[in-house]
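Sharing a structure below in structure tokens format, with a few things to ask.
Selected chains only, in their assembly positions.
Naming follows writing order (A and B), and every chain is counted from residue 1.
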Amino acid sequence: MKKIEAIVKREKMEDVKAALNKLNVNGMTIYQVMGCGNQKGWTEEGMEDLNILPKVKFDIVIDDKMAEKVIDAISEAAYTGDIGDGKIFICSVEQAIRIRTKERGNDAL
Amino acid sequence: MLNTGDISFMLVATALVLLMTPGLAFFYGGLVRRKNVLNTIMSSVFVMGLASVMWVLVGYSLSFSGNTGGFIGNLDWAAFRNVGLEAGPYANSIPHVLFAAFQMMFAIITPALITGALVERMRFKALIIFIFLWSVIVYYPLAHMVWGNGGLLAKLGSVDFAGGNVVHISSGVSGLIAAVVLGKRRGYNMTKYHPHNIPFVILGGMLLWFGWFGFNAGSALKADELAVHAFMTTHISAACAMLTWVFIEKLKTGKTTVLGAVTGAVIGLVAITPGAGFVPIWAAMITGALVSPICYTFITVVKDKFGYDDALDAFGCHGIGGVWGGIATGLFAKTSINSVAQWDGLFFGDTRLFAAQIVSILITILVASAGTLICLKIVKLFTPLRVTDRDEQEGLDISEHGESAYPSFVGLD
């Protein structure tokens, strides 16, 4: 399993969610973060403090096979071409457990 | 003759009624989701500008100057022509302008009340046009019919001390009709809409209570015994309604909520509005104590059955509460308290006032529903009523106003 962490613009949240749902990816965890990349926060509207902008982060744990599809879907949905579009990071997850059923592994996603 | 005590009181009462509209804005604003709070507040606040200007230009005149068939006034006082600082004609101890200013505040809060039924989905432009039209087509005629010289409903012998018909029934019914036409919010029945900021709801409710003293006691138009009487009936009705609402909640759900306490207080204020200067104090307690079970049942049972989305219960609170208030006035009014009432209420054995109240409620409902439908038809000629689905999802603060209420508080929605 992979964990995909995508940090995107706030106004793209709904689009990313829709794109994931289209792929039938329903499991996700979303939270608001502040961040800067090379953009350093200089020009965009909505900046809170010098050099640090509010973003939305998606954590999605997904079957290895689905990972690339999900990455593509997010990349596309979050794209505007402007600075600050965001980043995606992938790392590997060893185990997943659904608390309700105690299922493990891909079944738990 | 002008009287400084009366002027003093009415100036303050007028300011208090103005304060009710921001109170309402916070009451409603706290009840919506965070992404719609500014749009909701703006819907009330903007009316403070719009309705005031309209009132000075034509509204006061159409409501109170002359009489055209019992339905509406004329334009003799347009732009406050002939509205001067001498006493009368509607109140004999305060300047004419002050009476007009006091009434202006009612013309602000009434359309603002409607917006509670329409939040979280109505296009702001459509709302503004709607309120513009509604003021002309519904409010000014109703104000004239009830309070204007030669007005139809007054002639019938029905009474409305501070606006049960004009303000509450009219706005509540109009809200209901408009909510049905507008349709449900996205996710209705699938999702629960949480108030995003309950302290704001409480703040708003408390400002409403505070301002309502101006609204009801001020409707005596003098700092006299009647004002004092209305002050007391107003307060005690709110208190009783709060207690009964919380009591019902405790019975039904096992928990008492502060939202319930505030809602109870507000509908207690609504219910006593038409009768504040007519009914005895004990009757005010009954009026308040009963409005909560009535509205509670309505909101939790009847509304669910019909399944329309009166988002913040403008109809359930102001419409139903106002109707009950009008009926209660017909039950408990006493001519000895206020001789504007020609007959005692049903409870004291006379049916005439009661009948007049019922008729006047029905006429109000009719005027409000028909007027609202007409207004909406016209609005649609200019702009769609609803925002797009996408905009609704994003929230009207951003989509309609490009603003975010608390931009640095993280949290989604």
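Keep this in mind: a residue touches a chain if its C-beta (ideal position, glycine included) is under 8 Å from a C-beta of that chain, and two chains touch if they have at least 3 such contacts.
Being a predicted model, the structure only gives us computed values, none of them experimental.
**Student:** In terms of the labels given, what is the subunit stoichiometry of the entire assembly described by this structure file?
**Tutor:** Only one copy per chain type is drawn, but the file holds A x3, B x3.
Just so we're on the same page, only the chains that are shown with their structure count from here on.
**Student:** List the centre-to-centre spacing of subunit A and subunit B in whole Å, with centres computed as mean CA coordinates.
**Tutor:** So the centre of subunit A lies 46 Å away from the centre of subunit B.
**Student:** In their complex, what parts of subunit B are in touch with subunit A?
**Tutor:** Touch residues, subunit B against subunit A: 390, 393-394, 398, 407-408, 410-412.
**Student:** Could you please specify the touching residues of subunit A with respect to subunit B in the complex?
**Tutor:** Where subunit A meets subunit B, its residues are 11, 13-14, 30-34, 46, 48, 54, 56.
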